[in-house]
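And now, chain A:
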Amino acid sequence: MQNADREINKEKISVAEMAKQILEQGRADRLMGWKRGEFFYDNSPAVFENLSELDDFVYDLFCGSNLSKFLVKESRKDGKIAVLLKPCDRYSFNQLVKEHRIIKDNVLPVEIDCDGMLDIDKIRALGIKGIKKITVDGDQLQIDTVYGPKTCAREDVLLMKCLTCKDRVGGDRFELVKEIEAMSSVERYEFWRSELSKCIRCNACRNVCPACTCEKCVFDNDKSGIANKANTDSFEESLYHMIRAFHVAGRCTDCGECTRVCPQNIPLHLINRKIIKDLNEFYGEYQAGEDDFSKGPLTRFDLDDVEPDIVMERGGNK
Partner candidate 1 sequence: MHQKTQLQAETIRLISGTNTRKCMKCGKCTASCPAFAEMDISPHKFVSMVEHGEIDKLMASKSIWKCMSCFACVERCPRGVEPASIIEAVRQTVIRKQNNNYLRPENIPELLDPKIPQQALVSAFRKYSK
Partner candidate 2 sequence: MSIENKEFKPLIVAFCCNWCSYAGADLAGTSRLAYPAEIKIIRVPCSCRVNPMFVLRAFQRGADGVIIAGCHPGDCHYTTGNYYARRRMTLLFSMLDFFGIEKERTRVDWVSAAEGVKFSTVMNDFSKKIHELGENRRLGDLRCKMPIEK
C-alpha cells in the first residue's frame, strides 16, 4: 500500500528524526505522533506544533494507539498536519479519507515501520513487576526491574492486535472466531453472556474506534431510540455491542483498538472479526481501508448473492 502523496522513510532514519525534519523543513505545520506519558508504558497521542514541543516525542514499543481518528478534527483546522501511520493505522486512515471524514488535502501521511507493540498487562501477568526499562534483544526482551534483570519472549507480550497484524506472514486471524463458531449455540451464548456481563458501558471502545466518528453518536442521541439513557430497561445494555458491531460492519478495518482499550478485557474485536469473516466468505475478500475509494460490501450487491438461509445451513451448532 503505497501512495505517491505519502512520505516514506527511505533513508531509514529514526522516526523521531523524521518528525523533526518534517517540522524543520516546514513540510507540515503540525505533527501528530505520540508523547511520553507519566510512565514509560503509557505513551499517548499528541499534536506537536513546534520543534521544542518535540522534546516529549516518543516512538517506542508502547505506541500502539491508532492516530487516524484524531485527524477527523485535526484535518479541519488551519494548516497542514503530518501524521505518523504505522502499517495497521493506514487502513483506518484510508477508510476515513474514503468517508470524507478526514480532509485529505490538509494531511501529510507519513508511513513508519513497526515491529509490533507491547502489552504492559501481559508483561505484568508473567509476574514481572517493578519494571524500569525494557530493551529489545532479538526475539527476547531484556527487562530491567527493581528486582533485577528479567527476560521474556517478545512474542508472548505483544498486543493482541499485533499478533494478527495484517503484515505478518502466516497465522489465522480468524482462529478464535472459528473456535467460537464451533461451539454449540448454548456455549456461544454463555461465552458472550459472561464476557458482556463485564461491560461497564465506559464507551472506551466506541471512543477509540476509528470507524466511530459520527458527528453525533446514535448512543448519545435521544431520538435514535437506542440512546444511552437511564437504565429503564436493558435494551441498550445487552445490545450495545451488537449494534456497535453492525454499525461499523463493512467499515471496520480490524485495527483491534476496541479490545486494546477495554478496561474489562472483553475480546470485542472478535465480534467485528466475525462480521469481516462473514463478509469475506459471502461476498468475496474485502479489507476496509485497503484503498480510499472502493464501495464497502454493505453498500453494493451482486444479483446472485447468497440468500439469508445460508446462515441456517452453515455450520455452527444449535
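Methods note: contacts are C-beta pairs under 8 Å (C-beta built on N, C-alpha and C of every residue); 3 or more make two chains touch, one makes a residue touch a chain; residues count from 1.
Candidates were picked such that all candidates are chains of the complex that A comes from, given by their letters.
Source: prediction; values computed, not measured.
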**Study point:** Options 1 or 2 - which one, within this complex, touches chain A
**Key:** 2
Check your understanding: Where on chain A does candidate 2 make contact in their complex?
Key -> 180-181, 183, 185-193, 196-197, 199, 225-226, 233-235, 237-239, 242-243, 245-246, 249, 271, 274-275, 278-279, 282-283, 297-299, 301-303, 305-312, 314, 316, 318
